[in-house]
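Shown here: the complex without one of its protein chains, the others still in place.
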Amino acid sequence: MIVKELERAGIPTVQYCNMTPVAESIGVNRICPSTSIKYPFGAPDLPPEEEKAARVKMLERALDCLTE
Amino acid sequence: MNLQREYVDIQDVVFDEKTAVQGHVLHLCRQELADLVQDRCFARVEIDVAKPGENCRIMSIGDVVQPMVRLDDEEATFPGVVGAMRQAGNGRTLCLRGVVVSEVVEVLLNLGNFMDFTGPATQFSEFSGMIHVTIDAFPAQDVSKDDYLHALTVASKKAAKYLAQAAKDCQPDQVETFTLERENLEGLPRVAYLCNAFSHAPLTDFTLYGDSMQTSLPTIVHPNEFLDGAMLDRDYGQLINADPSYYWQNQPIILELYRRHGVDLNFVGVVLSNTPHTVTDKQRNAMIATGLIHRVLKADGVMITKEGGGHPQVDVQMDVELLEGKYGIATTLVLCEFLSPNNGSYEQVLFTTEYANAMVSTGCVEPLTVGPVEKVIGSNTIPFYPGFGKPGPIDAKAGFIHRNRSVRGSLGQLGGSYFTTRKF
Partner (left out) sequence: MAQKLRAVHYINQFFAQLGGEDSASVGIQVRQGPVGPGLGLQKALGDRAEIVATIICGDNYIAEKLDEVVPQVLQEIKSCAPDLFFAGPAFNAGRYGVACGALCAAVKKELGIPAVTAMYQENPGVELYRSDLFILKAGDNARTMAQETQKMADFAFKLRENQVQGFPEEEGFYERGWMKLTRSDKLASQRGVDMLLAKLQHRPFQTEIPLPHRDEVPRPAPVKDLRHTTVAFATDGGLYPAGNPDKMPPANSTTFHAYSMDGQDTLKKEDYTIIHNGFDKTFLLQDPNRIVPLDAMRTLEKEGKVRMYPEFLSTTGLTTNVVNSQKIGKSMAQYCREHNIDAVVLTST
């Protein structure tokens, strides 16, 4: 819902979330699936340095959605 | 599989030196029960009784269990939790009616439940018309919250078995037989039940023969297994979104389908599935569960329920899209409208599949004001719910504002609710 208002104001927004079907149901335009509800930008199974590198990649993916 | 449930009705509970059921009165030896459920995780256990109509409130109530014992195999009562790992659902089982065992949780939980026996809260739960034998267990020093809750969930099942055993020599007031084998089923519509349970973490889950189902895939189970204590509630993380064990032992959808089996439908079976927390896992479960319903149970129509909060609605949407869209099987959903009261009539569910055109409501959330009481069982309190009443600690004795859904057993998502909604 919050995303819809940002979009309504013309601000390109990407919803980075896990339950993408819910976002699709309400008609959010840019949706980027996250790894998990519990850690959207996380990979707790990896050692910290690797997790951070993975996070950079996740973020890049989310940012790329803005350009589409 | 043939389950014969024998019911003994209890009209009163009194404390006595020995535990026994005489006439329809349960005489209860508190000390013996306290000793039975004592655990190293408890500093002490207090046993009490609350009766319908009493000016009494139970605060921070956990699981509510129907006293039950498997007469042909007592050792295997509540298999996997307090009983030996043997199949449930076959043979004779004794159940007490009119009395339940209730846990009183003495650690602070995120979402709390309570129970009143007089006043406006009583209309929301069947439990207000039953006598509660309460197990109020206090955590021992240095015991973790999880260890305490593990001990508590076992304590109530031990107590439930113990109380039922006291009626073994009684003449049952009613006997019901449950079997799927029946004549004259041809021509009747084949109806299955897809039961979506919620297991996300130990103690925020539901158990099947004591197993959490957190990582399990959908499976076919026999309806009698529910009615014979194999499926139990163990959810302390989101109490209000999980039906207590009583509603697993007396599963409303299963009882209804059994009631009509051979009458206007052919009850072909049950698929039990968890609702995991990632989209891929949800898709996998929906695919497997609906596949079982179509290929193995060969159902024409399916009843679907869920537990938990919002995201299990995604599982339900996937189930419906596959059943209706792919297999042409009719579905009907049972849902609680917990996105009310402030959301509009058209914003009660999180999905918009056109196939979900048959939904039954178990009610919606409304604020509830409860007044002062003379007696409170449980020294704990429950957190206030944002948006309902003033922020701050809840005073159990003085009364407070909360949600109707915080009454234990209200608006149950398994369908045991007389409530519904209308557009206003």
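We call the chains A and B, going by the order they appear; numbering starts again at 1 in every chain.
In the analysis below, a residue touches a chain if its C-beta (ideal position, glycine included) is under 8 Å from a C-beta of that chain, and two chains touch if they have at least 3 such contacts.
What you see is a predicted model; the values in this text were computed from it and never measured.
Engineer: Can you tell me which of B:L3, B:I135, B:L322 or B:A356 touches the chain that was removed from the display?
Structural biologist: B:A356
Engineer: Among B:Q38, B:Q87, B:T118 or B:N343, choose the residue that contacts the chain missing from this document, as touch is defined above.
Structural biologist: Checking the options B:Q38, B:Q87, B:T118 or B:N343, the one contacting the hidden chain is B:N343.
Engineer: Could you tell which one of B:I10, B:V133, B:V191 or B:I377 touches the chain left off the display?
Structural biologist: For the chain that is not drawn, the touching residue is B:V191.
Engineer: Can you list where chain B touches the absent chain?
Structural biologist: For chain B, the residues touching the absent chain are 110-111, 123, 189, 191, 200-201, 204, 252-253, 255-257, 260, 264-265, 300-303, 309-310, 330-335, 337-349, 351-352, 354, 356-364, 366, 385-387, 391, 404, 414-424.
Engineer: What residues on chain A make contact with the chain left out of this view?
Structural biologist: Considering the whole complex, chain A reaches the absent chain at 1-19, 23, 25-27, 29-30, 34, 37-42, 44, 52, 55-56, 58-60, 62-63, 66-68.
Definition applied: only the chains that are shown with their structure count from here on.
Engineer: Counting only Cα atoms for the centres, state how far chain A is from chain B in Å.
Structural biologist: One centre to the other, that is 36 Å.
Engineer: Note which residues of chain A are touching chain B in the complex, please.
Structural biologist: Contacts found on chain A: 18-22, 25-26, 33, 35-38.
Engineer: Which stretch or stretches of chain B touch chain A in the complex?
Structural biologist: Touching chain A from chain B are residues 277-279, 310-311, 313-314, 317-318, 350-352.
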